[in-house]
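One protein chain omitted, others in place.
Labels run A, B and C following the written order; every chain starts at residue 1.
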Amino acid sequence: MATTTMTMAKALNEGLRRAMEKDPKVLLMGEDIGKLGGVFRITDGLQKDFGQDRVVDTPLAESAIVGTAVGLAIRGYRPVCEMQFDGFVFPAFDQIVSQVAKLHKRSEGIYNMAMVIRLPFQGGIGAIEHHSESPEAYFAHTPGLRVVSCATPNDAFWMIQQAIDSDDPIIFCEPKSRYWEKGEVDLDGPPRGLCEAELRREGSDVTVVGYGSSVKTILRAAEAAEAEGVSLEVIDLRGISPVDYPVVVASVLKTGRLIAVQEAPRSASVSSEIVAEVTQRCFYSMRAPGVRVAGYHVPYPPARIEEDYRPSVDRILDAVDQVMGYGQ
Amino acid sequence: MATTTMTMAKALNEGLRRAMEKDPKVLLMGEDIGKLGGVFRITDGLQKDFGQDRVVDTPLAESAIVGTAVGLAIRGYRPVCEMQFDGFVFPAFDQIVSQVAKLHKRSEGIYNMAMVIRLPFQGGIGAIEHHSESPEAYFAHTPGLRVVSCATPNDAFWMIQQAIDSDDPIIFCEPKSRYWEKGEVDLDGPPRGLCEAELRREGSDVTVVGYGSSVKTILRAAEAAEAEGVSLEVIDLRGISPVDYPVVVASVLKTGRLIAVQEAPRSASVSSEIVAEVTQRCFYSMRAPGVRVAGYHVPYPPARIEEDYRPSVDRILDAVDQVMGYGQ
Amino acid sequence: MIDEELVQLLTPEGERVDHPDYASTLSGEQILSMYRDMVIVRRLCTESTSLQRQGQLALWAPIEGQEGAQIGAGRALAPMDFTFPSYREHGIAWCRGIPPAELLKLFRAVSNGGWDPLKYRHHLPTIVLGNQVLNAVGYAMGIQRDGADEAVLTFFGDGASSQGDVLESFVWASSFNAPVVFFCQNNQFGISTPSSTQSKVPLFRRARGFGFPGVRVDGNDLLACYEVTRAALDNARAGGGPTMIEAFTYRMGAHTTSDDPTRYRVDAEVEVWKHRDPIERIKALLVREYRVKPSAFEDIAAEADRQALQLREDVLAMGRPDPLSMFDHVYADDHPLIDEGRREMAALGLGGSH
Partner (left out) sequence: MIDEELVQLLTPEGERVDHPDYASTLSGEQILSMYRDMVIVRRLCTESTSLQRQGQLALWAPIEGQEGAQIGAGRALAPMDFTFPSYREHGIAWCRGIPPAELLKLFRAVSNGGWDPLKYRHHLPTIVLGNQVLNAVGYAMGIQRDGADEAVLTFFGDGASSQGDVLESFVWASSFNAPVVFFCQNNQFGISTPSSTQSKVPLFRRARGFGFPGVRVDGNDLLACYEVTRAALDNARAGGGPTMIEAFTYRMGAHTTSDDPTRYRVDAEVEVWKHRDPIERIKALLVREYRVKPSAFEDIAAEADRQALQLREDVLAMGRPDPLSMFDHVYADDHPLIDEGRREMAALGLGGSH
């Protein structure tokens, strides 16, 4: 088994490279992804190796990036669009919701909208406004799309390739605060299925689910909880839409308690969905109502206080106390 | 008490007229709202009476309608933007999420984004694609916005005035399939608070909540259920974000059962939110998990089969059976 | 209608005029065949309107008055070119060989699409104004990458010309020198909104500011529309980049069958435009220059009636889709919410055999 250590940024870069080598129809589009290699350097060196026609530095407009990607997909290409930051996906929202999500259906299966929209998401990098958003719920609410997120370099490497391989359009959420963290990457695979959840830590008292950058925070919370004698089972969802409910449900049936963590605001969100659905499936097994640890109902705050907005180990532990002490 | 019978369309028209008479800063903007009176005639006659500067026929671009409304709001106007149909709000999504929802905060309270975005929403009128969407969850997930919906002519008349009066930006969802249904309008008021839920029918077995066109469907289901000996308590939410939880929770504490109805797809939606939150607040009182009756996870289907997509009396009754029979 | 900037090869009276940049290359036979197309699509249009009035269609968007623009442009296409329509390009669909009944699936509300877009090389209707124009440019970028000898022709209206998506398309097309032709039918209205609200200057001038040529053509002049489009497509295929064509025409009918144009325009204006009817002027040319006999016109009219009858039959035969079909093709791969929805609906006894 060939494993190697690399950052998530590098793993994405390698994954993109592999996908491009494998399939000449794969092409990358976005702002500053060529010479600059993207503001996060995820596409570093790829234009040099694959040329300007396959690593396309576009003019500056997200609706056009996605809108032209749709046309390329119709033509049989597999475009991978980079949104420079989460907060800049909204100009493309119309194309995503009205075309990307609906054209496979509208064409009665004739068109494959085989397309990936890469979204560096979540906060924690001390950036200014619009650079730390978590817009995944908007996409999870939209039929026709799949939404996934990687939490480790290994997943980044494999999931980006699987997303490109998929004939469905994928919103690929990359936890930008983890780009520079290193991890083992198994270059041989085979990888886990693209939307399958993964148990990151076994436990018996509380199931805690999350995705993206939250996974590491949850694992830290699990360590702290263990010290206090509470055993958390930690699930990295990987698939945000659809959620891999069999895995989550099996865990909650065991633990009887659920905490869903996300950075996005709580209202009408992915964590709302998970709590509602899991409660329905595990009603009699639940010893406490599912709790959501989420961003507050405010615009993402200035970075100096972002750590008070983001789900922290403390807030997760508070939620653990809440579900463990429920009804007492 | 001066009451009179009128359609919801007329009630909205009268409400807009009153708001414009009361405050010269109120102005209407949209496509075809002048001479034509809007494709639903909601603004019929208003341009004739208030002039082209206050009832503005705009060029055709939703981002610009909302984007210029932001500027007008900064200048102290109170713009009321008409989106011609729900499916055409997405080009304006960026302005709504990035500016409308955030400028009061960004300006630390200096700017009031006193603005209403009118959205004829939900299906049921036999229209072609993009004319029957229910995008309320996208807005309910967005801090900085309020989302409301009227279900009766009386609410239409008052809520549109209250929305215009509000210093917060309001997404005003109008159930277009109910535009031509008549109801009593109390012209004197005082009206109920803009975001307050209203008990439309008292019951003891199951709480069913909904908004917009679903309210009438739920009331029909309640009649049918009564015939079968099940008593539904029907709550018209009116406020979609924030939800008036005290009213909903009080009801569920009484009935022990919750059904949330919406036309929008279920995943990461308003009904997910309601089920998650109410479960948390009423956990020990709930005899069955909350159930969501919603649109399926598919693009809104061709109109010939739309009634099989929309929550119907049958589907609500099925959900009633489900919660009533739970655990048996 | 003297307008120096307007390309015209045939006057409203059916008399030929010269133009320094464009000459008519069409034979009498070709013109007759295009006349036939125009007559048929108009006849299909009136049939569709009456089908709608009879409750057989949910909606109809008529094209009366725009047949010259559409058949002119549509016949200028090479077979391998790809077209991206909005929702009113019934004449283009006809030229692409799409069976009229397939076009009506959308309007009968039994499908959100209706035909095989790859087979006919005609994209599906796009209702969200302007979206398709970006999609078209993307497709053209694919052509470039394939090194194919093809071009894209995409359509939008004077109203849609204000949408950011259309304007971004101009940026993209110019930046990538994409083989795309933007065909704007300025029928002078976006529902009730006059085109003067969208632009104070002729729309075709926009193109130049984005770095590619714009041409204004008499949209009721079949010959001019044909030549201008053909030249632009040839140029695109030859690597010359995009062109914008503004076909200056007039929507004779209502916006759709839901519309009431008396609220926003006067009959007198419509009357004026009746004298510029694209079909009549070609007929005048055919009679005068090519001595086409009345019987030939009668034959065409009779064929148009037959087509209309066929359309009616086909439409009436279209059943209600199986409700379960709403779950098909939402995703290419398996999806749990789709399976669940199918199960739920089947449990309600809705889908399947009825």
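Basically, a contact is a pair of C-beta atoms (placed from the backbone, for glycine too) under 8 Å apart; a residue touches a chain by one contact, two chains touch by 3 or more.
Predicted model, so just to flag it, every value in this text is computed and none were measured.
Though it is not drawn, the left-out chain touches A, B, C in the full complex.
From the options A:Asp23, A:Asp186, A:Glu226 or A:Asp318, the residue with contact to the chain not on display is A:Asp318. Only one of A:Pro59, A:Gly189 or A:Pro246 touches the chain withheld from this view, namely A:Pro59. From the options A:Ala224, A:Leu253 or A:Ala303, the residue with contact to the unseen chain in the full assembly is A:Ala303.
Residues touching the missing chain, restricted to chain A, are 31-32, 34-37, 39, 57-61, 63-64, 87-88, 90-91, 126-131, 266-267, 296-299, 301-305, 308-309, 314-315, 318 (touch as defined at the top). Residues of chain B that touch the chain left out of the display are 27, 53, 58-59, 61, 63-64, 67-77, 79, 91, 94-95, 98-99, 102-112, 114, 143-144, 146, 166-168, 242, 245.
In the full complex, chain C touches the hidden chain at residues 162-165, 167-168, 171, 174-175, 197-201, 205-211, 214.
What we mean here is this: only the chains that are shown with their structure count from here on.
In this assembly, the chain whose C-alpha centre lies farthest from chain A is C.
Separating the CA-averaged centres of chain B and chain C is a span of 36 Å. The mean-CA centres of chain A and chain C are about 41 angstrom from one another, to the nearest whole unit. Along chain A, residues 91, 94, 98, 102, 105-106, 143-144, 242 each make contact with two or more other chains. Residues of chain C in contact with at least two other chains: 111-112, 128, 164-165, 330, 335, 337.
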